[in-house]
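For this view, one protein chain was removed and the others were kept in their places.
Letters A, B and C name the chains as they come in the text, with residue numbers starting at 1 for each one.
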Amino acid sequence: MSAVPVGLVGVTGYTGMELTRILSNHDGMKLVRVTSRAEAGKKLADIYPFLNGMELGGLEITAPEVEDLAEACDLVFLAVPHKTAMNIGGQLYDKGIKVVDLSADFRIRDRETYEAWYKVDHTREDLLPEAVYGLPEFYRDQVKGAKLVANPGCYPTSVIVGLTPALREGLVETSDIVIDSKSGTSGAGRKAAVGTLFCEVADSFRAYGLTTHRHTPEIEQELAVASGEDMTVSFNTHLLPIDRGILSTIYTKLKPGVTAADIRAAYEKAYGNEKMIRFLSEGQLPETRWVRGTMFCDVAVVPDERTGRLIILAAIDNLCRGASGQAVANANLMLGFEETKGLSLAPMMP
Amino acid sequence: MSAVPVGLVGVTGYTGMELTRILSNHDGMKLVRVTSRAEAGKKLADIYPFLNGMELGGLEITAPEVEDLAEACDLVFLAVPHKTAMNIGGQLYDKGIKVVDLSADFRIRDRETYEAWYKVDHTREDLLPEAVYGLPEFYRDQVKGAKLVANPGCYPTSVIVGLTPALREGLVETSDIVIDSKSGTSGAGRKAAVGTLFCEVADSFRAYGLTTHRHTPEIEQELAVASGEDMTVSFNTHLLPIDRGILSTIYTKLKPGVTAADIRAAYEKAYGNEKMIRFLSEGQLPETRWVRGTMFCDVAVVPDERTGRLIILAAIDNLCRGASGQAVANANLMLGFEETKGLSLAPMMP
Amino acid sequence: MSAVPVGLVGVTGYTGMELTRILSNHDGMKLVRVTSRAEAGKKLADIYPFLNGMELGGLEITAPEVEDLAEACDLVFLAVPHKTAMNIGGQLYDKGIKVVDLSADFRIRDRETYEAWYKVDHTREDLLPEAVYGLPEFYRDQVKGAKLVANPGCYPTSVIVGLTPALREGLVETSDIVIDSKSGTSGAGRKAAVGTLFCEVADSFRAYGLTTHRHTPEIEQELAVASGEDMTVSFNTHLLPIDRGILSTIYTKLKPGVTAADIRAAYEKAYGNEKMIRFLSEGQLPETRWVRGTMFCDVAVVPDERTGRLIILAAIDNLCRGASGQAVANANLMLGFEETKGLSLAPMMP
Partner (left out) sequence: MSAVPVGLVGVTGYTGMELTRILSNHDGMKLVRVTSRAEAGKKLADIYPFLNGMELGGLEITAPEVEDLAEACDLVFLAVPHKTAMNIGGQLYDKGIKVVDLSADFRIRDRETYEAWYKVDHTREDLLPEAVYGLPEFYRDQVKGAKLVANPGCYPTSVIVGLTPALREGLVETSDIVIDSKSGTSGAGRKAAVGTLFCEVADSFRAYGLTTHRHTPEIEQELAVASGEDMTVSFNTHLLPIDRGILSTIYTKLKPGVTAADIRAAYEKAYGNEKMIRFLSEGQLPETRWVRGTMFCDVAVVPDERTGRLIILAAIDNLCRGASGQAVANANLMLGFEETKGLSLAPMMP
């Protein structure tokens, strides 16, 4: 069987870069279009010399044209900012092209919530019911039949995977959840900015966007699915002096009577058969490097009798599992491939 | 006036190293003894070439001998592990030498609590009532008259400074406090160990010691002083790929009716006149680099109406404010110097 | 065809770790033995949790036993220190097992030179004529028929690839070569040591082993092959605060009359058809991240008319191309696979 032709709109950011890395090792999809207005006319290896000598490095970058993309591709990945994504994504959808959107535009099912947090009007409300939230472990069947997948945010992926079993099984109070997330700097994007210069980030650590991060409504939406209740959580983010990786430390209150065995059972039940989520043994705590470059989400649970809490840790690679790898997993499902095709490499250690 | 002769027991760790850095710039104290069994006979600059060409670099390292220390020094800093510290510290105290102990041995006023968390017997219970907990902003007067100061732990310094005003003024619930702390790797000490090799720490991030960190009882003891109630908190720690710096993100629940103005007023009241605590303006969040090499503890408060919480951030340099700098501040007070003598440099940026 | 059973002696170092990473993605070889005296009895994922959930993670670590290795494996990788390697490697060879030795023991063809630089007696001088120096681009045919391959050192790989075309074609003076190499810290090994702790390496840079590095005779031996003359070079090394990567900056003097075009032609001729060496376009300079996790050796040439010099740059991943990846390439050739099997992934960026 020949490979399915796919396109990538927005190749110059870190998620675009990561998609080229992953797809260069995927024999079921062939990247036939990569777009960037600023870099159109160059070969991919001209802007990404790490692709020198690889087949993909010879691909010419084009300006994004819906007609051209629709003719050339069966599926298109959108690695562009929100607002831009809904426009081009909508047009591609209208032409019958499958779309995996890495932006936030189709993640929030409720238009008003989206508009309140993202401060833009949603121009394709009609597509919101069509969009499937692409967290494979929870929406696998829907993704298989989807034409438009809203690829989850990086932080939400870690948090939702971390909390879902506890909420589903009613082990923790829903009203008292604190999420302390830390992300590598690639999550801040590849735009020239003083704040993410090497000398502003290296050898330092800081919080940012406390209480106001735009991933909050996405997290609350999916946690509500898990718990069956409306959810309000405290979600807070920090910037790590590392390239890749998110670790979310999640603080919950145990419901009365819940035992450590109950907790482990809930997570085993949810994830025991999952290939891309690893529920760690008692005593093991995740490290971001253990998931570097992979789809793994490593989850640990630490019950604390003394304070009546359950601490949940979830680690992912923000670029792979938290963005481009998950996008490929979704595309795999949409195109009839095995979910993990091209995604089963070992982590890069050290 | 000639400088006061002081000694340092345990010069080979990072807190010992930091003491040499600070004291080399202090004209009121003169380091006349530095000890290490393993390195005795060498000059300080032999093991610390960064002190080449500085007067202190020529000081000879000796094996720790109580008699010799007591004869040569008016005050001795102990930068040795717990258990060792109580023994040598006790002997020095008995000889009338002032002691600043950087270990945990005299921090916990309740012997049983100490023994339960540190798993050793306390051999100098008699000194526990004598020891002053050396957080200058809260125990300034007692430190001035003290002969034995228990220098606070690094994490506790950040947490206690962060929480005290909110607890003193009764702004937050005492029963629902979660502390998510992150520390630079120098906090793990200077012992050869695979787990803290460069390639095991760099470009990664991990939690450790969740729910069980030995700084917990120290934190709870001092928070109880602030709140007037027994305190049980969830205290959890993470390892940052940076040399120096602690950032503690502290999650509390606001009591009903407390306003943002109340909160700022409480912190202004507590710290408005303090030189070494900086209560940040609204909108500013601390960064560990802003306090690098200094005694500053930077504190920010972020009320969150949506979730009814107050998030408090506190950043320090774990080696300076969190250990050796604070030890010097305490020694300053004990010896009649200005508290900040030798400690008022600007942070090292970048 | 079923996979060829292979073994790995010495799994606890970074080159052993890297071999597990690479072989977990290789469908022609199956790792059936991994050895470590210290960790025998554990599963691989117990010491390397990044292999959790991967088939290889379940493999039990055993103590190294020649009989057992010889029975179970067709080929064995040795990732143990020199001296140890010649002994166990010799015994495996005697039993007809193919060996790829990652140590230095069989790299130096002249016993006396080996003994002078490594300060040990060579106990298997008989095997020196059998051993093939496993730099595939230069010894491809010999490796195919070899039973014992001496896998090149990390620094030498970069230097020999960098210099060979210039020497072969007689473009530069052979008597005046200076090599300034810089390596990531994984090259220092995974042994507990103060000198490679995070806080001793991060945010710093230093030279080490100037003029005396043990890779010198290996470099000179292979450069002599390229030039047809005895070679004496100045080879000097530095420690980078990065996990992986070597960049060698090589300074040579151009012979009279040699033009920039001559130089480019020589490198195109040598490497134009090589898949794992990338001769960069004019103006491009290599970066260690462009080769991270791969077999690529990126080479650039910078003629300098003003000083009559040719500067050559060569970058590799010291663990992959400089050790374990190259070992797998050699094993591929020895076992009849395509040289790059399991080794053609894109670099990990960023």
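We take it that a contact is a pair of C-beta atoms (placed from the backbone, for glycine too) under 8 Å apart; a residue touches a chain by one contact, two chains touch by 3 or more.
Remember, it's a predicted structure, so these values are computed and weren't measured experimentally.
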item	value
Of B:169, B:298 or B:339, the one touching the omitted chain in the full complex	B:298
Touch with the omitted chain, as defined above, among C:240, C:263, C:299 or C:329	C:240
Contact residue for the chain not shown (choose from C:178, C:193, C:225 or C:335)	C:178
Of A:3, A:32, A:72 or A:202, the one touching the omitted chain in the full complex	A:202
Absent chain, residues of subunit A that touch it	14, 185-186, 190-194, 196-203, 241-243
Touching residues (missing chain, whole complex) on subunit B	14, 17-18, 20-21, 24-25, 48-54, 56, 186, 202-203, 243-244, 275, 278, 280, 284, 287, 289-293, 296, 298, 344-350
Where the unshown chain meets subunit C, residue by residue	176, 178, 180, 182, 184, 199-200, 202-208, 210-211, 232-234, 236, 238, 240-245, 247, 249, 251, 285-289, 292, 302, 304, 306-307, 309, 311, 313, 350
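Rule of thumb we're sticking to: only the chains that are shown with their structure count from here on.
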item	value
Contact graph of the chains (line, ring, star, complete, other)	complete
Chain nearest the overall C-alpha centroid of the shown protein atoms	A
Computed distance of Cα centres, subunit C from subunit A, in Å	36
Euclidean distance of C-alpha centroids - subunit A vs subunit B, Å	39
Rounded Å distance, subunit B centre to subunit C centre (Cα mean)	46
Overlap residues in subunit B, where contacts from two or more other chains coincide	199-200, 202-203, 241-243
